[in-house]
Each structure stands twice: as C-alpha cells, then as structure tokens.
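Take a look at this one; I'll ask things after.
Removed from the display is one protein chain of the complex; every other protein chain stays in position.
Letters A, B and C mark the chains as written, and numbering starts fresh at 1 in each.
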Amino acid sequence: MEVQIGNRVAEVELISKEGNFVCLSIDGEQYEIDITMLEDGVYSILNNGKSYNAELTRSDDNKEYKVNAAFSSYDVKIIDEKAKYLRMRKDTDDRQDNKIISPMPGKIVSIPVKVGDTLSKGDTAIVIEAMKMQNSFKVASDCTIREILVAEGDAVNANQVLIHLELN
Amino acid sequence: MEVQIGNRVAEVELISKEGNFVCLSIDGEQYEIDITMLEDGVYSILNNGKSYNAELTRSDDNKEYKVNAAFSSYDVKIIDEKAKYLRMRKDTDDRQDNKIISPMPGKIVSIPVKVGDTLSKGDTAIVIEAMKMQNSFKVASDCTIREILVAEGDAVNANQVLIHLELN
Amino acid sequence: MQAHMRKIKKVLIANRGEIAVRIMRSCKEMRISTVAIFSEADRTAKHVWYADEAYCVGEAASKDSYLNIERIIDVAKKHNVDAVHPGYGFLSENSHFVQRCNEEGIIFIGPSAETMDMMGDKISARKHMIKADVPVVPGTEKGLNSVEEAIEVCNQIGYPVMLKASMGGGGKGIRLIQNETEVKDAYLNAKSESLSSFGDDTVYIEKFVEEPHHIEFQILGDNHGNVIHLCERECSIQRRNQKILEESPSPFITDELRKQMGEKAVMAAKAVNYSGAGTIEFLVDKHRNFYFLEMNTRLQVEHPITEEVLGIDLVKEQIKIADGMPLSHRQEDIVQRGHAIELRICAEDADMNFMPAPGLIKKNLEPTGIGVRIDSYAYEGYEIPIYYDPMISKLIVWATNRTYAIDRLHRVLEEYKITGVKTNINYLKRIIEVPDFVNGKYDTGFIGKHGEELQNKGSQTETEKENIAIIASYMDYIINLEENSSNDNNDNRPTNRWRNFGLHKGVLRI
Partner (left out) sequence: MQAHMRKIKKVLIANRGEIAVRIMRSCKEMRISTVAIFSEADRTAKHVWYADEAYCVGEAASKDSYLNIERIIDVAKKHNVDAVHPGYGFLSENSHFVQRCNEEGIIFIGPSAETMDMMGDKISARKHMIKADVPVVPGTEKGLNSVEEAIEVCNQIGYPVMLKASMGGGGKGIRLIQNETEVKDAYLNAKSESLSSFGDDTVYIEKFVEEPHHIEFQILGDNHGNVIHLCERECSIQRRNQKILEESPSPFITDELRKQMGEKAVMAAKAVNYSGAGTIEFLVDKHRNFYFLEMNTRLQVEHPITEEVLGIDLVKEQIKIADGMPLSHRQEDIVQRGHAIELRICAEDADMNFMPAPGLIKKNLEPTGIGVRIDSYAYEGYEIPIYYDPMISKLIVWATNRTYAIDRLHRVLEEYKITGVKTNINYLKRIIEVPDFVNGKYDTGFIGKHGEELQNKGSQTETEKENIAIIASYMDYIINLEENSSNDNNDNRPTNRWRNFGLHKGVLRI
C-alpha cells in the first residue's frame, strides 16, 4: 500500500503481526517494532529499543493524518485505490489553482473585487481577519473573478471555498 | 423522572430548554441554568451566575454516573421503568448479602475456606492483593460457603463475584 | 497575618484568556471571590468555568464585550464587586474606565487615571521623564501636524528614525524610517493605523537606537509614597515588535547598570506618583547607554519571570496595594535567584508567515516537573475562538543559572504536545538552538538576523522520523479498518479497539 508523507510516496507492506509486535517494510527497509496506543491517537513505538512517540489527528474518513513526531509535523495520506484516482484528478485540478480557499476560520473583512474583474498576479482578492490579525489573499497568476461565494462580514470556516477564478 | 443520588431519590422534571438555557425542577425547586459541555463528560453550569463544574464518568448503559463536583463524589442513577423494577429486585437481593464481590481489580492471595465450611460473623473468607497491599474480606454474618468461583493466584476484576454464601 | 482590614473581598476580572485565569488564581489563594465576564463567543473559555461567578457582557467582538465599559460596570455594581482587575490589553490602560470605577465606588486595581494619562500618552510621558531626569531617546516632544513637518524633523534628527503613535502599544503604529523618501508613507500609514487601533492619530518621532536591547524594569509603588524596583526583564527577542521570548536576569546588563537603571525606574515611577505594579521600558544601546522608552501602567504578559526569580506573586502585591496596604518588601530585600525564561505559545502557523490558527484543541499535554510553570487557558476539547489573541499559554522555566534554564527549555518543549491546532512550539525550539541565543549575545535584531536559520528545513536525517510518522498512521488506518469489519464492540473507546487488536495472534493479512 502507498502512503504519502509531504511530497514523498512510500511503499508500505505489513509483513507480520503478533500482538503489539509488528513487522513491516517501508520502501524496502524492514522494521520490527513494538507499537502500542497510549490514548486515542497517541502511539508509542519501540524500534530496537529506541523509543518514539507520535501524536496524530485523523480526517473524517480516517485516511488523512496530521502527525507530530519529535518536533516535526507531517501530513500523511493513506492511498487506497479511490484515493489514488482522486489524487490523479486533484493533480490536474491543482494546477489550475482556480479557487481561493480560506486556510483558517475567520471573518471576511473586505472583498475589493467583483465578479468579472480582471486581476493581475499579486492583486488582493479578499481580506480575512482572525485573532486580531488581517491577512490579504492575493491571486497567484492573472485571472478573472468568476464567482464570489461569501460577503463582507461573513464568518468562514477553514478550507471553505471563497472565490472561483477563471485563469487567463 | 426519578434520579437517585446516594440514598436520596430526587424527582427531576425538565420544564423548558432554549439552547444552553435550561429550566428544570428538582424535588419542586426550580433551577434556571446555563449549561454547557466543556469536553466529554465535563459540564460547566452557571446557576444565576454562580459557576459550578461537574465531571462525570458514565456506565456502559449511560444510566449510572460517578460525578465529581466541588470536592465531593457522587453515585448517580437515572431511574427509568426498567431500572425501577431492577432496583426493587435488588433491594430484596441486597438484604440477603449472599455473595462476596471484589471491590477492586487484584490478585487472590488466599482462600482460607472451602465449600461447605460454616463461618461466623467476622471470619475471613478471602484475601486479595492489589498495589502491594493485602485486604482481607470478612463475612458480615454467620453463613456457609456455597460456591467458590475463583482460585488462589487468579487475577480478578472490580465487581467480580468471588464467593456465594448461604446465610444461616 | 496582618491587622489590616481588607476592603477587597470580591474582584471582577475584566479580561479573558490566560491572564484572567492567572489573576483568579491569586484571588482564590487570598480567599477573594472571583467574578468573570465573558463574551458570547467565550461561554466555554476557562476563565468562565474557573471563576466563582460569571456573567455575559455582550457579543463576540471585543468592542461589544471586553471593551464595553458600561456593561462591565453594571455587572460589577449588580453583584457587589469591591474591585476590578483589568489584566493587560483591553481596558487595562483606559483612564476613562478607571474614572468610571471611581465614580461607582469600585476600586480599580492599578494606578490612578491621572497617572495613566500622564504615562499613556507617549509625548506626555517623555516630558515627565525629562523633568524627572530620566534619560529619553532624542526626538520631538510634540505631535506632528503634517508630512512636511515630519520630513523636516526627521532630517534634523538624522536617519534612521522611529515614527511612533503617541497612544501606541504592542508594536502597532510604529514605523522605522531609513531615509527621506520613506517619511511620507510611514507618516500616513502610522497615523491611520493609530487612529483605527487607538482612536487617536497623534504621531511623533524619535532617534532610532542602533543594535538596541529592549530591557524593562518591573516596579511596585504603594499609596504611601513607597516605590521599589524588582529588577529587569530582557525582552529583545521580538518579531514585528511583538515579544516572543523574555528572560531575567538579562545576559547583557551588568550589576552596576542594573543598579543605575533600577534607580532611574524608581525615579520615573515616583515622578508620576505611581501606585500598583508597572513597567518602565528602556532601550539600551550597544554601549550600554539606556533611554526611557515608555511606561506600561499595568501587569505585563512577561511578569512571571520576575515572579520566579524573586519569589514574589505580583498579582497578590497589586491587590494588597489597591487595598491600601504598604509594600511588603523593601528594596534591600530584593535579590535575584537563578534564571527564568518565558516562551509565548501561540496558535499560529509559523511556516505560513505566522498566520493565526484558531481551532479545536484535541490533545493538550503540558510539561510538568521541576522548574516549569505553565500559565495557560487551554484545555482538551476547547475551541479557540477567532476573535481574540492567538496566545494560548506561556511556558516559564526557572533554573539555577541561564545554561540550566536553556537545558530545561529543551526538555519541556519536548514534553509539550498540542494537537488539533498549529502552534509555534517547533519554531520556539529552533530559536533556543541559535548559538547567539545560547551565548546570550543578541539584541532586537535577533529575529531579523536569524530569519533564515529559523525556517523549517527538512534535514537529511528526516527519513527515520518520517518513517515513524508513516508507521503510526498506517497502523491507525488498519485498526480502523478492523473495527469497521467487526461489530462486536461493546466499548467504543479507541484504546480498547487497540487492545482488542493487540490480542490478535498470528499473522494478519491485509
């Protein structure tokens, strides 16, 4: 099975399992580990005696994880067949970069554009405020505003689509 | 609905509810409170501005609670029709006091009795060890040993029945 | 312990977050009952359920709740509050609020409205300090009226200069000007920022002090004319004029300089009849010349490092002073012991330009043990609202010396585990590894100078750690598959699922 971490895709294979003792290979390297869950989402892993901890939070479908381990944070995805297909599609989608997504919960302070406006790379499309700080979101390439899904004063969630763009 | 706390049985009635603002009566006394769950099993209650916190753990059927509030611990039971019936039965059962139950997880150290033995009030029937301490369990009245369900060296759980008695 | 009859038996804390909880702690220890106020967005915030009483004062936006003077005064009167503690931020330096408290017979825990006005306006503060013989940075003693005047004054003083909002604070309304061409933009921007942030657009100009240290002295004054200083805090590690890490003692100043600056700090406070806890901020240049920068007429975010080094509870002292008691310490009793460092833990994405990262805290495992103090308002299951400051806790360590304190920081940062929201913990870890910090050789240019180093860069030895992250995720995924394929779960706890899974013997095929 493939597991994606950051930009790396690793091939993971479970070789055997006896209670908490698990043998698996990652990109051909074999690991014999003693793994246990300390509490929900927190794992203790002993790899030849070396003690590692990992805390993870799951996405709703249990396929995407945010993992903290030893002062590093990782985004990990389990790639099953469905995810593989979606990933291929997303690769294409992403290149178009045709929407502006709120990276955090916040409040829309201003939208200095309207539908049909033509923007140049670097122009501000929307300003969001969260925790006493205002953040301007700029477009990454020349484009036209296709649709605006929010209004000034709206509260928005993380990952909410705010504006659809038409790339020029 | 009846709610039992310790030996007291209180009549509780929900009068109204608007979001977090709840009006209910307990034994005729009316409470208008602002209640919210802080995290699983932890409640914050504002009663006319006075701030109370209660932490509870649920039994498997969500009808029995252990509640901590302001340096006191309570056993609370929600009494629906089924529980009412069981409670009546249990009252009868309890009077007989015809079994010895392990109050904690532990290990059986010794069983100085055998089936058929006649014990006097205060005689030790079984000794359990947990956390480096040995606890002797004595019978509360004269009785005969009817059945022994565990053996020396066994690990036992909390609330496990260990010995059935025949009361004299 | 004292014959003094306490007037203060019930305190309203006009604040939220960690500082509200911290103030309540000292109140509870003094058997003073605590009243919280909260906005509609803060019903589940810790200060609400930690208080003895709690009352909602308005909607989420600060101006409708935590800055709503009349609503707060109403609550205080209705519930027979003896005194109000303003914390820091919000109304803590608002002299109108002080007046309103006075009018209603409520004790304001802090200096008088007059003192606050004298020191709150930076131009007025400069004038008072010059009169009291406290050194100030060369600059204008009055507000600027036009772009032309700004250009003229800047040219007179010589570049670089700092343009500052008279009512400013927290890094807002401040601009560094390197040459004449930058004056106009800086002047107009600072004015508009100041107007929107502080309701006043007066700005003035000061000489820019090169390679400056930001060093502040804690002072305490009572209502009987006594003023002492509680030594210094080194606050030079700042990003965009926001403090990130503070320590005490400062590795930069000498005993002689400490004595001199302390004396000037006391003079400064006496000049304005200061009562309560306050802070005199100084800029110290590389030649150890020092200049009065401003006075904060309230408790500082970084007050705990002073508490740890001196063994004094500043909030208790504030309350005792407000209650009319004389200072319980004399200057000669004030002896620094060991070394303390504070880090500000914020819900922000350090890899994405420190964008705020509000959200639901899933795990919140705080470091404990010897020499650690956490002043926090976070708890597991708490959803950090979007309306307020991203700081969720302060991590303070104390140790016998600076080296041991830094060693301790490494240990406690390793123990601190927050999931669900992004935090700056990894970024702080990188700061304390920079050799200039370890050697105590830094000034306010630290973050600028080391920006590159502080970026998160994947190292060559990452693969091992990545593989651990992969293993944890992969195993978690498998357990959840297992669970969905069986339905004999009478207990749904994830750890139990894990244990059941652990019991499977033999080879498992996926």
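Quick note on the criterion: a residue touches a chain if its C-beta (ideal position, glycine included) is under 8 Å from a C-beta of that chain, and two chains touch if they have at least 3 such contacts.
Being a predicted model, the structure only gives us computed values, none of them experimental.
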Whole complex considered, the hidden chain contacts A, B, C
Of C:304, C:358 or C:390, the residue in touch with the unshown chain: C:304
Touch criterion as defined above, residue of A:46, A:109, A:133 or A:155 at the omitted chain: A:46
Hidden partner interface residues of chain C, rising order: 1, 21-22, 25-26, 28-31, 304, 307, 311-313, 316, 337-338, 365-366, 368-376, 379-381, 399-400, 403-404, 407-408, 410-411, 414, 495
Missing-partner contacts on chain B, residue numbers: 1, 3, 5-6, 8, 10, 12, 14, 16-20, 22, 24, 26, 29, 31, 33, 35-43, 45, 47, 52, 54-58, 62-63, 65-74, 76, 78, 103-107, 130-133, 135, 155, 158
Quickly run down the residues of chain A that touch the omitted chain. 20, 34, 36, 38-40, 42, 44, 46, 49-51, 53, 60
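Basically, only the chains that are shown with their structure count from here on.
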Which chain is most remote from chain C in terms of Cα centres? B
So, in whole Å, the Cα centroid of chain A is separated from that of chain C by 31
Multi-chain contact residues (two or more partners), chain C: none
